[in-house]
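Here it is, the structure, as structure tokens.
Chains shown are a subset, placed as in the full complex.
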Amino acid sequence: MGILPFVAELGLVDHHCHGVLRTDSTRPEFESLLLEADGVSPLGGSFFDSAVGFAVRRWCAPLLDLPRHASADEYLERRNSLHIAEVSRTFLMASGIHTFLVDGGFQPDRLLSAAELAGLGGGVAHEVVRLEVLAESLRESSPSEFLDAVRSRLASTSAVGAKSVAAYRIGLGLPGVRPADADVERAVGSWSSGRLENPVVITWLAWEALDAGLPLQFHVGYGDSDIDLHRCDPSLLTPFLRATASLGVPVLLLHNYPFHRQAGYLAQVFPHVFCDLGLATHGLGHQASRVFAEALEIVPYGKFLFSSDAFALPELYYLGALLFRQALSDFLADGLRRDAFVEEDAHRIARLVASENAARVYEL
Amino acid sequence: MGILPFVAELGLVDHHCHGVLRTDSTRPEFESLLLEADGVSPLGGSFFDSAVGFAVRRWCAPLLDLPRHASADEYLERRNSLHIAEVSRTFLMASGIHTFLVDGGFQPDRLLSAAELAGLGGGVAHEVVRLEVLAESLRESSPSEFLDAVRSRLASTSAVGAKSVAAYRIGLGLPGVRPADADVERAVGSWSSGRLENPVVITWLAWEALDAGLPLQFHVGYGDSDIDLHRCDPSLLTPFLRATASLGVPVLLLHNYPFHRQAGYLAQVFPHVFCDLGLATHGLGHQASRVFAEALEIVPYGKFLFSSDAFALPELYYLGALLFRQALSDFLADGLRRDAFVEEDAHRIARLVASENAARVYEL
């Protein structure tokens, strides 16, 4: 159950994460941020009685100088007795992540910025631009100005990648054809204001990101209750992936659970497609290793990345990184035990997944 | 491989089961009741050559004073030499189930009633009303009388829950909007007689059950050959679940295999949703533990229940309970071995899934 030394020491690139809260959390807020539910219900009991809840008590408590398996109340009392910046620094530093690719597009007011996060964590941060949020911020302009403004922003951005939340807005069944400008302008004209849910505009944004040479992340699968899970099967993206393969710009499928096998298939057959287990890693707690092994069944090892998808709670950075190391170590130890590959191969696979694939994809 | 003592001793609430046959079974009938097929075919061989078939020979034979792994013929010969009530009593008593929630709506003439079952098993029985069967029994009345009659029956029922077999009739893509009475009356008018397959009426029944405060069970996934499995993905229920969350009445997703991960997701994000592994538990035989662990990946432990879905053969009560205990024990022993939680936590998880979640959901 120990982590192989060369895996424990790996520096990580977290290619998809978010900021952490600026403030302490009450127990209800903390519990609701552990999982993807909107909140805790008396009908269902405490979220500390879940895989990730037990992982907090087991792994995070000792970093706050509590015994392993401290109770939820002890944990939160201790946590709130410390300064939140100190708590965040502790968990970020312990994660071993040296590079953060931060999607700052969700609830930016509550969270530390990418630069602040990197400062606390002793690493480097790069931004990932959330396409729908960018579009919503530019909606005021006329349709043709809107197209120009989006293009200009993507061309000049300092972000190292873009992210689409098509999964949350329209599902992943994007068409396999680039929308014509005239159609996009018409669609923008019919989008009155507020939340962008127009499939033509959302598809067009994805194409524009690739045109700008930005590696494009898609939320896939497991997420909060806004999702209709069956519309988030990554294989629904097949026509889009087929149409964009020749552009040579990477597309990254995030999380994917419970469609991680489908994601591995797509990453195998399309040259520009990559995947990770993201959010699911910490969500699975002590069962992360089995699902991680499933995710690596048919994907070439040059196509799989680490991400934490940590949001709001710094514990999730630490748990994401720790459970990733544990799962990667279990995967490699099992392969070595079965004589599937040799030590040198195991080291190379570890480096690929921990950071080298990300460095190549994002040209870090 | 042993079962942890505190799991072996748990009293169980079986929140979804059926009656057992009043008569002996021939070998063809027994085999066809072991699985979900309509019958055995010479093309495919004996159903004793299956996970559940081997489980009968391994675990049930000793309770009839045969050696473990007795042959199928020996087993059936011995079984038919005893009185069927004695056989049923033996397996029901050995299951450790103290409370039975019985859906008596399928083939009631062949089966013991809920009260008879509880009498044999030394436990307590409650009824679950099967909505489509109730509706079919009231079809004679005029449309508006029909609506009143259904409402009145649901308001006055002694049942502790309701069950929908929408999966078998129309699939699980129920709309996210409550049907208007006028639309339901029109739909009832166009439903000539016999088997109810009208989506408006079936959806309306589900809403009415929740209005009456009845916890609502849905058949999901694995079932007999009437099912189109891809229409029984529980995530197709998302619009319905989103629309009914605020009612605060529990919705229970039954079986779920092979969509048990999707079910766990829904139980996590919606406050009123719960799930089990039901029918799949005995169907998986000696492989039940792995799938059970999958089913518990992301569901909070306050949201998962035990059920046997036993039907016709009392062996299936015993096997459902035994394989559930084995799988729960394996899950907890693995967590303890990994130091994911401590003994006290393992005991609490065990009590929750064995009976406490069911007691809370159904207010037993």
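We just call them A and B in the order they show up, numbering each chain from 1.
FYI, a residue touches a chain if its C-beta (ideal position, glycine included) is under 8 Å from a C-beta of that chain, and two chains touch if they have at least 3 such contacts.
Please read all numbers here as calculations on a predicted model, not as lab measurements.
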Given 2 visible subunits, total identical subunits the whole complex contains: 3
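In the analysis below, only the chains that are shown with their structure count from here on.
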Rotation, 0 to 180 degrees and nearest 5, that superposes chain A on copy chain B via CA atoms: 120
Chain A contact footprint on chain B (complex, rising order): 233, 235-236, 238-239, 242, 248, 250, 261-262, 265-272, 274, 293-294, 296-303, 334-335, 337-342, 345, 348-349, 352, 357, 360-361
Complex contacts: residues of chain A adjacent to chain B: 1, 35-41, 43-47, 49-51, 53-55, 57-58, 68-69, 222, 224-225, 227-230, 257-258, 280, 283-287, 290-291
